[in-house]
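Omission of a single protein chain aside, the complex is shown with its protein chains in their original locations.
Now for chain A:
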Amino acid sequence: MASTFARVFSSRARRVGILSLVGAGSLATGFFFNRDYVGAASQQRKLYPPSAEYPDLRKHNNCMASQLTPAIYARLCDKATPNGFTLDQAIQTGVDNPGHPFIKTVGMVAGDEESYEVFAEIFDPVIKERHNGYDPQTMTHPTDLDASKIRSGQFDERYVLSSRVRTGRSIRGLSLPPACTRAERREVERVVVDALNGLQGDLKGRYYSLTQMTEQEQQQLIDDHFLFDKPVSPLLTCAGMARDWPDARGIWHNDQKTFLIWINEEDHTRVISMEKGGNMKRVFERFCKGLQEVERLIQEKGWEFMWNERLGYILTCPSNLGTGLRAGVHVKLPRLSKDARLQKILNNLRLQKRGTGGVDTAAVGSTFDISNLDRLGKSEVELVQIVVDGVNYLIDCEKRLEKGQDIRIPPPISQFK
């Protein structure tokens, strides 16, 4: 069964030659890695034209599949970010997951901050589709974390059971979860935990590493509904985010359990402020204070968050760009939940409903999770105010229905489309 190839390997002298060639090759390709990594590697792979590599997206229904034409693919498939992240890696999750029947998924992820630049030709139209016409090429995203601007942020607690605001933050200079190496991921953990340990007052807390947690700590975190598990959703696992689990993953929370940070799950960090009851203003105040404190602490050590004017805060999934913010409540709406106009009311208020188990769960006993739909193009303050105004409106509708009065569909909030 000898072939040219087998003969090469059986010849000892040439075997040494081949191995040292590979060794030297890694150094040579190191130069190429920064400019044209995939091109260098593909010299030794079978070369196929982009048309032979273009994914079959005919049964797909996600934003990537809607926007990725063969022409765009051909122009981008040989490119790589300075870290070596490629288009194929970015779109793998969308190729592997044709689509959710009811929710149009995004279908692509970033491996690093530069992905959004190098692959702008596909990311920009995806962002535009997902974020209701926001055009990264012409628009700028406002950031505003001044919680004092919130008006009427205290809800009627006969209806609102709990309030919560979450976002994510990425550490500039380190690759994102789909692409990061183990050392990078550990570095994210080190940098963030180091900063969190500097928090004082009502923010003071503790870190629980997933690899070192005791049984009791684990049970406590489960009982508190804080513990996150290894992702099972193929949307996430196909993007490579679950590699090396549970290495460098963990949860930090303050002593009062009202400020919580997930490390190295779907993003470098997910930041959550929450409490029982309806004081959304206080939840948002703690949220802003915590974020600003953490930012100050990492800057002291020479680090910063990924952010730019075009896209706001940079996160793994394009759906979380801008503010990355989801502000919401668990609210009881027994009468309104049966009203056929509810969805239209929510649409016009720029709100979405979910079951109380999170995205894709069903509502239990007419208690809903109501939160903002938008992430990009409006500031944090604007979005939280939209939630405050919207939830107050819904509660008002519920009260009217209680009294047998009629309700009105509100006019739609303006978009920038």
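One rule holds in what follows: a contact is a pair of C-beta atoms (placed from the backbone, for glycine too) under 8 Å apart; a residue touches a chain by one contact, two chains touch by 3 or more; residues count from 1.
In this section, contacts and distances are computed from a predicted model.
Asker: So one subunit is absent here. Using its UniProt record, which name fits best from "creatine kinase", "Transcription initiation factor TFIID subunit 2", "LYR motif-containing protein 2" or "Glyoxylate reductase/hydroxypyruvate reductase"?
Answerer: Answer from the record: the omitted chain is "creatine kinase".
Asker: Which listed residue (A:182, A:206, A:276 or A:338) would be found touching the missing chain in the intact complex?
Answerer: Per the contact definition at the top, the residue touching the missing chain is A:182.
Asker: For the chain left off this view, which of A:84, A:142 or A:198 is in contact with it?
Answerer: Selected residue, touching the omitted chain: A:84.
Asker: Looking at the full complex, which residue from A:95, A:127, A:311 or A:329 touches the chain that isn't shown here?
Answerer: Hidden-chain contact among the options goes to A:95.
Asker: Considering the complete complex, identify which of A:172, A:243 or A:257 is in touch with the unshown chain.
Answerer: Going through A:172, A:243 or A:257 one by one, A:243 is the residue touching the chain not shown.
Asker: Even though one chain is hidden, which residues of chain A still touch it in the full complex?
Answerer: 1, 3, 5-6, 9-10, 15, 19, 22-23, 25-26, 29-30, 33, 37-38, 41, 44-46, 48, 52-56, 59, 80, 83-86, 88-89, 92, 95-96, 111, 175, 178-184, 186-187, 211, 237-238, 240, 242-245, 247
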